[in-house]
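Notes for the one structure printed next.
Here the complex is missing a single protein chain, while all its other protein chains stay put.
== subunit A ==
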């Protein structure tokens, strides 16, 4: 291994990379989205008109019940991936804007 610390000082740029705290937070978030159904829901939201949809729209293409879809959506809201907004009688879901670009990359 030689002198790893010296090698590192030459070629790595510490400080620009993820800190342990950032990494822990991000890992927690990834544990929530690393599920095929949740990824499908995120992908449907990306493709939806105005990038938002309600539970009924999101349930229709999936072979799942509405309570199951609601459960997945709630977990993603709690993890800070989705935003929910009540307008009249409907609840609309969309991807949190700060997460949009990274999630679009993942779903390429």
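Criterion: contacts are C-beta pairs under 8 Å (C-beta built on N, C-alpha and C of every residue); 3 or more make two chains touch, one makes a residue touch a chain; residues count from 1.
Everything that follows uses one rule, which is that contacts and distances are computed from a predicted model.
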Revision key, fill the gap. Out of "Probable glycine dehydrogenase (decarboxylating) subunit 2", "HTH arsR-type domain-containing protein", "Cbb3-type cytochrome oxidase assembly protein CcoS" or "Nitric oxide reductase NorE protein", the chain not pictured bears the UniProt name "HTH arsR-type domain-containing protein"
Revision key, fill the gap. On subunit A, the omitted chain is touched by residues 1-2, 4-5, 7-8, 11-20, 22-24, 26-28, 30-31, 33-37, 39-40, 43-44, 46-47, 61, 101-102, 104-108
